[in-house]
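The structure appears below as structure tokens.
Heads up, one of the protein chains got dropped from this complex, but the rest are sitting where they should.
Up next is chain A:
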Amino acid sequence: MTQRHDRIARRFDELKAADRAGLVTFISAGDPDYDTSLETLLALPEAGADVIELGMPFTDPMADGPSIQASTLRALEGGQTMARTLDMVRVLRERDDATPVVLMGYYNPIYCMGVEAFLAEAAEAGVDGLIVVDLPPEHDAELCLPAQAHGLDFIRLATPTTDARRLPLVLENTSGFLYYVSSTGVTGAAAPSAERVAQEVEAIRVHSDLPIGVGFGIRTPEQAERIARFADAVVVGSALTDTVAAAESPTEASRGVLELTRSLAGAVRRAREPVTQD
């Protein structure tokens, strides 16, 4: 059993005390190369990321859109492995013991490494939680329950198709926060209507005290600001990986990701400020 750090719970407590939503940023580990993505990762907290979602590259990311798929393939092309992804977290932890890191990906690379070996290493490296897209609650015994036994949160996705009958099952073993997928479809799809999502999030709050992060389709500071008025966190991924794809050099990629993070963080921070009249 590994010691539980509760970085995620502490971060959401802090956010609540400050009465603001958090910003969760996603980057693929190793995109476009190991050094650049490590440099970006280390600078994300200062740029305003409250929680870091770090993608574990997989060849067949079925639930992701073209942007994240391309980023995961760039990372693999650059020689990214699970060992190197965990190394990145270790390096971050030497400098930052507060920012929660959530690994996001698919089950197969974890299964091939061996669930116990993976969980032991992830916990030791300083990982706080996991999002594994292709493990619904029906398969909690595979990874969710063992992960929690290792002190790692298991963050689950709820979607517009998760009806009232199914929601309790989805919430049952979810910890850390609940990731509300604001639209059906893959990552990077069209922007959701903030009004509709607000209603859906409120409906979930009736059943759970967990913080709720909202993601899928949020690309701009303006969109982030609207979601941040009611959600506990806003998740941005494809817009950041698009920035990497569009960059002409690794240096520019890192700079672009951090710039966008800063403007998203600014938007999230001002979302609940009272409107002042001039």
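The working rule: contacts are C-beta pairs under 8 Å (C-beta built on N, C-alpha and C of every residue); 3 or more make two chains touch, one makes a residue touch a chain; residues count from 1.
Convention: contacts and distances are computed from a predicted model.
Here one chain is missing from view; checked against "arsenite-transporting ATPase", "Tryptophan synthase beta chain", "Cytochrome c oxidase subunit 3" or "Urea carboxylase-associated family protein", UniProt names that protein "Tryptophan synthase beta chain". Annotation: of A:42, A:73, A:91 or A:191, A:73 touches the absent chain (contact as defined above). Only one of the listed residues, A:21, A:89, A:181 or A:194, touches the absent chain: A:181.
In the full complex, chain A contacts the hidden chain through residues 57-63, 65-66, 69, 73, 76, 81-82, 106-113, 133-136, 138-139, 156-163, 166, 170, 181, 184-186, 189.
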